[in-house]
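Left out: one protein chain. Kept in place: all the others.
A, B and C are the chain letters, set down in written order, and residue numbers restart from 1 in every chain.
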Amino acid sequence: MNKQTLLAYCLLLPGLGLIIVFIFVIISMALAQSVGYFNFSGSSTFTWQFWQQILADHQLSRAFFYSLKIATISAILSVSFAYPLALWLRDPFRGSQFVSSLLKAPLLVHGLVAAFLYVNFISFNGFLNQIFVHLGLVSRPIRMQNDSYGIGVIILQVWKQMPFALLLLTGAVQSIGHDITDAAKDLGAGAWTRFVKIILPLTLKALQAALIIIFIGAAGDYSFQIVAGPIDVSSLAQLMLRIQANDANGWNLSATVAILLMLTALIGSALLALITQQVIKWGAKR
Amino acid sequence: MNKPCTNRLITLLVIGFCCISLVLPFSLAMLWSLVDPGHPWSYPHILPPVLSLQRWVDIWTTTSLPQALLHSYLLAPCVALCSVLLALPTAYAFGRLEFPGKQAAQLISLLPLIVPSFVVALFFSSLLNVLGIYSRFLGILIGQTVLFIPYAIRILSVSFSLIRQEIIDATRDLGGGPITVFKTAYLPVLKPGLLASIIMIFILSIEEFAIAFVVGSPDFVTVPTILYSYLGYNFIRSNAAVVSLILVVPNIFLMLLMERFLKARNTAVITGKG
Amino acid sequence: MTSVLIDSVNVRFGDFEALRNISLNIDSGTFVTLLGPSGCGKTTLLKTIAGFTPLSSGKMLIGGKETHNLPPEKRDTAMCFQSYALFPHLSVANNLLFGPKQKKLSKQDQATRLQDIASQVSLTSQLDKFPPELSGGQQQRVALGRALAIQPGIMLFDEPLSNLDAKLRDSVRFEIRQLQKQQGFTAIYVTHDQAEALAMSDIVVVMNKGAIEQIGSPNDIYHRPINRFVADFVGAANILPAQVLEQHGNLYRVQTALGQLQVQSDQAPIAKQTYIFWRPEDMCFDGANASPNGQDNIFESRIIAKTFLGNITECLLDPLPHSHDDANTTLACDKKPSIRIQNLGFQRAEEGEQVLIRVPSSNIRFLAEAF
Partner (left out) sequence: MKSLLLSLTVATLTFATTAQASDDLSNMTWPQVVAQAKKEGTVVWYNWFYQDRFRGEVKSFENHYGIKVIIPDGSHDANMNKFLAQSSRPTGDIDVLSLGGSDLAKFKPEKMLIGPLSNLLPQNNTLKYKMEGVDSKGYAVAYWGNQTGIAYNPSLISQKDLPQTLSDFSAYFAKHPGMFGFNYEKGGSGPAFFQSIVRNVVPDIDYQTAQPTANTMAKLTPAWKWFNQRRGQYIITASNSDSMTRLNGGEFAMVASWEDLTASLQKEGDISKAIKFYIPKMTMPGGGNVVMIPKNAPHPAAALLFIHWLTSAKTQVTFNKDFGSVPQNTESNSHYALVNKAERKNSSLWPDKPLSDAINKAFINHVIFH
């Protein structure tokens, strides 16, 4: 190993080294607890019983599919809203700076606050219902709070995450030269063809990054779920915390949920990114 | 098709939508926060019967909100500083050195971003238990620092890579010592990156829910624990409205600040992807 | 094989007038160059023809068809970008086929088209590569081939050679002209390089500050520029303000800062006070052996600087006060001009030396510009 390489590795220690140790220890902690070690309430020995107990739990599979659904829909919806806006904001125009700041505002509103504002807005005597009643659309307010499909959570996820996707995609779209899109135009490509064949493939990396980050965030969501989520199904993070607090073997059981949550987030987001890549490549080739 | 005209139309549409999704909810929260404690806003009143600032006074004087703000706004700069300091050497290596395994190292540095935050928080608190670390402040500080180092690394390694070798060479050629080199070649390029990462981590730290909530509970109140208490468990609409509004104000200033520093920067700088 | 008719076109960006009252008639199959300094509006004009930039007023017909509201993808034009604008995520073959695919050509036709184009631009062996893997010259060919592939009536070139080195530039320039002659498309070519413009074009359009200064054949533009801008921009020129004193047939006597000069011109000056010009290569050092007809202008100068360029020698001259000069007719307004002279081969004259210079009166022309 030469001197410069050695120097580089030494420089990595305080930052990257810390990250590796921290994440490694935490994941090991979760893994160890899931198979019975660090048991705070019983004997710490190797056992599969927590895995068996959790995997047999009806709640877990519901939470799993629910979180998967929320994460996938939120990620896809966020980028679908962000794309047109990013394209529109590609060239600066009067007020575009203001508009893009406005669109980014939700990034700085705390998730719980957003959830509260939303619930306040759609509650039985909230603004939306009052408008509906006043317009004569309904005779009695509709009950929309904590809807059992998780629509509220998805709306909140999109509201909060779309600006993030927008940030990523605006950067990517702006880095495509105008000449490239002009060339496509010149060669006879209409707006949709240009989007599918030029812009999507050239912004694929940013798109995947946005999808992955939103998916992981939404799959591990707790704050939207507890305020605006359905009552009759938990998200994985909610289940994890509830099991940890309510069960005698809480730590060990929640460790299994934690590992499942981690796997869901990683594999799910990777799959989503991969599928997106395939779809876009197929679209560009066609 | 007239482009400016279409633009104006879409602008109006977007601003209108933002009003519905941003201004309206906040105005409603404002309305709720002004409900006079002596005259509850209840069915079938369409509007609150009496408005007063009493709730703001009550919340500020009787809850631990001031303490939570103090804790959070004390933690945030510490976290920002620690993260940036720890990230600097790594960022330098990423930005200015070539070494085997650099790409893998850069990918690994994103790990904290892809592990769900509540998993990190829960098992970090379990780790603190095992290690016997009782200081909540220290616990949150360590946890958040590690969680936010990736952001600092990404922003700063771009900054480091933007430093031009010619300028370093020219400074040395003209007789500048290490300090002069740092001042003329490094500092001007690093400064916006340093500021951007500090502000960004500051905001993230105040926003961060999982670690602050799980590690801090029950007695180390921070902004997120207060929020959880008022928006989740003890959900009373008027109080929730006051707390939400009080906590949004500093964020607006922080946003304006960040806008200034991040304006011209590519988003790849922030996220390290794309 | 498409003509372009541009009639009183204006393009404004906010308060900035990018194109002012442009009228231009381009015949089918001609090679037209838009020449001018940067910012003169030549690229804007090209993009207006391509349809990227909308007209603020005026009208434009391509192939006899009104282009109002016709988007770029519907026009019979193909553009070769200065930056090449290759699609980095597509292979060379897919870059070349991008246009034909949009035109919904059958697979069969696409394949033959690809073979044709690839051989025309000599890229047959590079088809599976991606643009970033190619050299600058190869990328340029892909850009050219991609535009050719849609068999457009009009090819638009936006300084396509500016990113190539000098040698390559010459050969590609030649290839483009060859292709144009073979295929017969109308070519509109933007450049700021006057040599390129003169070398390639049937017609040169000289532009300045958003307006057209002169339209003409390379010969016209070079030898009969209408004003100081064109004279100066295309090639080097010695330009002097002159006051017409008297006329004998086509021979004029004018007063300049160098003293009185004789100008032989079939075209009358547009005003008493106008400009005269001659090219540096239209004068020589042999003032001592002037022809006896008395129609040559001879004056004495000192050589300030001398540059040997291989095929020619260029000198900068400082004219000395004229011995026969009539002091009160000298144009006081002008400070003493310096004169450029270019002669073939190596010249013996030295810096600081005083020489007699000869400019034949038939080599001096009036510019159609008064002062």
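Following the convention adopted for this analysis, a residue touches a chain if its C-beta (ideal position, glycine included) is under 8 Å from a C-beta of that chain, and two chains touch if they have at least 3 such contacts.
If you're wondering where the values come from, they're calculated on a predicted model, not measured in any experiment.
Trainee: Given that one chain is not shown, what are the shown chains it touches?
Mentor: Displayed chains contacted by the hidden chain, ordered by label: A, B.
Trainee: Per the definition of touch given earlier, which of A:Phe24, A:Trp48 or A:Phe124 contacts the omitted chain?
Mentor: From the options A:Phe24, A:Trp48 or A:Phe124, the contact with the absent chain belongs to A:Phe124.
Trainee: Can you work out which residue in B:Ala93, B:Ile206 or B:Ile226 touches the chain that's missing from view?
Mentor: With B:Ala93, B:Ile206 or B:Ile226 as choices, the missing chain is touched by B:Ile226.
Trainee: Contact with the hidden chain only, please: which chain B residues?
Mentor: 35-40, 42-44, 58-59, 62-64, 129, 134, 217-219, 221, 225-226, 229, 232-239
Trainee: In terms of residues, what is the contact footprint of the unshown chain on chain A?
Mentor: 40-42, 58-59, 62, 123-125, 141, 143, 145-146, 226-227, 231-234, 242, 244-248, 250-251
One rule holds in what follows: only the chains that are shown with their structure count from here on.
Trainee: Using the contact definition from the top, classify how the chains connect: line, ring, star, complete or other.
Mentor: Graph shape, chains as nodes and touching pairs as edges: a line.
Trainee: If you average the CA coordinates per chain, which chain's centre is most distant from that of chain B?
Mentor: Taking each chain's C-alpha mean as its centre, the farthest from chain B is C.
Trainee: Hey, how far is the Cα centre of chain A from the one of chain C, in Å?
Mentor: That pair's centroid distance is 57 Å.
Trainee: Which residues, counting only chain A, touch chain B once they are in their complex?
Mentor: Interface residues on chain A, with respect to chain B: 4-5, 7-16, 18-20, 22-23, 25-27, 29-30, 33, 38, 40, 85, 88, 93-96, 99, 101-113, 115-118, 120-121, 125-127, 130, 159, 167-168, 170-172, 175, 203, 205-206, 208-209, 212-213, 216, 219-220, 222-223, 226-227, 237, 240-241, 244, 251, 254-255, 258, 261-262, 265-266, 269.
Trainee: Mind listing the chain B positions that touch chain A in their complex?
Mentor: 4, 7, 10-11, 14-15, 18, 21-22, 24-26, 28-29, 32, 43, 46, 86-93, 97-100, 102, 105, 108-109, 111-120, 122-124, 126-127, 129-130, 146, 149-150, 152-153, 203, 207, 209-210, 214, 223-224, 227-228, 231-232, 235, 237, 240-241, 244, 247-248, 251-252, 254-255, 259, 266-268, 270-271, 273-274
Trainee: Could you pull out which chain A residues touch chain C in their complex?
Mentor: Touch residues, chain A against chain C: 177, 179-180, 182-190, 193, 197-198, 201-202, 284-285.
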